[in-house]
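A single protein chain has been omitted; all remaining protein chains appear in their positions.
First chain written, first letter: the chains are A and B, and each begins at residue 1.
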Amino acid sequence: MPALLEVDGLSKSFSGLRAVSNLTFSVGQGELAALIGPNGAGKTTCFSMIAGVIRPDAGRVHLDGRRVDGLRADQICRAGVGRTFQVVKPFAGLSVLDNVIVGALNTHRTVAGASRAADEVLDLLGLAAKRGHPAASLTLPERKRLEVARALATGPRLLLLDEVMAGLRPTEIDLMVQVLRDLNARRGITILLIEHVMRAVMALARRVIVMHHGEIIARGTPQEVTRNPAVIESYLGEEAV
Amino acid sequence: MPAEIYLNVAVNGLLTGLVYGLMALGLSVIFGVVRVVNFAHGEMMALAMYATVAAFTSLGLDPFLMLVPVAAALFVLGYALQAGVINPFINRPEHSQFMLLVAVAIILVNIQLIVFGPDARSVQTSYSFDSFQIGKLIVDASKVYAAATALLIAGALFAFFRFTILGKAIRACADNYAGALVVGLDVKRLYALTFGIGAACVGAAGVMLSLVIDVTPSLGPAYTLLAFVIVITGGLGSMPGALLGGVLVGLTEALAGLFYTPSAKGMFAFGLLVLVLLFRPQGILGKKLG
Partner (left out) sequence: MIATLVADVPRRGLVLLLLLLAALVAAPLLVNDYLLTVLILILYFAYAGQAWNIMMGFAGQLSLGHALYVGLGAYTAAALFFHFGLSPWISLPLALAVSGLVGAIMGLLAFRFGVAGVYFAILTIAVAEFARIGFDHWSWVGGSAGLFVPVANYTQNDLWTLRGSPRMFYYVILALTVLALLVCRLLLKSRAGYYWQAIREDEDAARALGVNTFRYKMYAVVLSAAMTSLAGIFFAFYYNNLFPEQVFTIGRSIELILGPIIGGLGTLIGPIVGAFLITGLAEALHEAMLRIGIDVPGAKQVFYGVCLLVVVMALPHGVWPPLRRLLGLDPKTSGKGKA
């Protein structure tokens, strides 16, 4: 599998504290991988660096062979990376449809075209009934779905999903799992997700990367990493899963 | 021009600047804690000046006697304003709060216009024309008294925030709103107190400034702007920054008046502000934005 995303030696410190150090991994074209680890492991920092929000202290990021670190967040989106925020950021004053249109304009020339594409995405995420509602009126699970819908509407080759399952009920998780699996299988969208909900990770990811204290401590299939003593140790040390 | 003229002008600018600093301190304290920009700040100061002038002309009371009563009256005004009008607006967007205080400013300016008329009023004390001479340096006695008082009040305020329980509680609100709520502080009351303290500061500054300049209703809006210039130069929310900004602006104004023309002195103050905003947006002594 050729690599779509290559992360090489990525490091970042915040006022002397190393949040991420020398991170190296890659995600293959069409792959569905998960980045897991206890709170504070540096997962979101890693995402922020890939997405161009935080500038890394060292290291490189390549997308499909093209170097993308140092680009701005909007340039990285246009290069084909869609991302969601762990703390959802809906455009509260806009309608659900308009929220998604903003994303769809990334790859559509006209508003009319973007609007049609946005409606398709809303259908896919089960938000069609809410299309005219202000985003502020959505419930948390709906906001999580809107977050995914917007990122998806930008027409990404790589989706970075930051804890989109958190706060969802089991049935809602299964629904989201189904949606993501379809996107991956039918549209060939590569997905890298940060996730705490192991039910979703086990169901979705074929490969898992485990971070702890800013470093990768294990990688492998979900079954492999959950049996890995270092991984169990890292979780037990903090929250005892 | 002989060198002592520069020195004279600079010292006078510095003394006026200290009073400016006290005025701006009020704005800075309010913004630092309540996170509301008081667009009626200059208008509140003009109110204090009018009170001082009125007490002097009708009752013959010296401005220094009025210091405590006027500051207390403005404290009450500020407290009431925050408790009654602004507290419900704490979670509203900035432009909404801004409109609210603009409305308050419009009301204050025009009440002053109705009550006192458009003409300039001033205080002529027995020491109005006294001056101290140190070598070739001549400074107005009024300015020295005013600046010394401003410094004293600013010092008392530093001590209040540093050493008293109440002051610490207010600082806790400023640092962490949610945290302050969690530990059971009555944040809204503390906000009202803070606005009251800020208003008292500007009230005291107004009393002192009435010794130095004439008051007209149009002074309010002009000094609101001046207070912005000062606190942003010094660092919005920083108490020493407000004093430093006041001194810098006082000096800039005085020297601009000397080198160029007094009517253009405001341009230099605003020029200073633009430079600070662009190159050090958090102000000279301000904490990093973010």
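Note that in this section contacts are C-beta pairs under 8 Å (C-beta built on N, C-alpha and C of every residue); 3 or more make two chains touch, one makes a residue touch a chain.
Given the structure is predicted, the values throughout are model-derived calculations rather than measurements.
Asks: Among A:Lys12, A:Arg83, A:Arg157 or A:Arg207, which residue is in contact with the omitted chain in the full complex?
Replies: With A:Lys12, A:Arg83, A:Arg157 or A:Arg207 as choices, the missing chain is touched by A:Arg83.
Asks: Hey, which of B:Ala54, B:Ala73, B:Ile111 or B:Leu151 is the one touching the hidden chain?
Replies: If we include the chain that is not displayed, B:Ile111 is the one touching it.
Asks: Any idea which of A:Arg55, A:Arg72, A:Arg206 or A:Arg227 touches the chain not displayed?
Replies: A:Arg72
Asks: Touching the missing chain, which residues of chain B?
Replies: Touch set of chain B with respect to the missing chain: 37, 85, 88-89, 92, 94-96, 98-100, 102-107, 109-114, 118, 217, 221, 225, 228-229, 232, 236, 261, 263-264, 266-267, 270-271, 273-274, 277-279, 281, 289.
Asks: What residue numbers in chain A mark contact with the hidden partner chain?
Replies: Touching the missing chain: residues 51, 53, 72-74, 77-78, 82-83, 85, 89-95, 98, 101-103, 105-106, 111, 114, 119, 128-134, 150-151, 153-154.
Keep in mind that, in the parts below, only the chains that are shown with their structure count from here on.
Asks: Distance-wise, how many Å sit between the C-alpha centres of chain A and chain B, to the nearest whole number?
Replies: Averaging C-alpha atoms per chain gives centres 50 Å apart.
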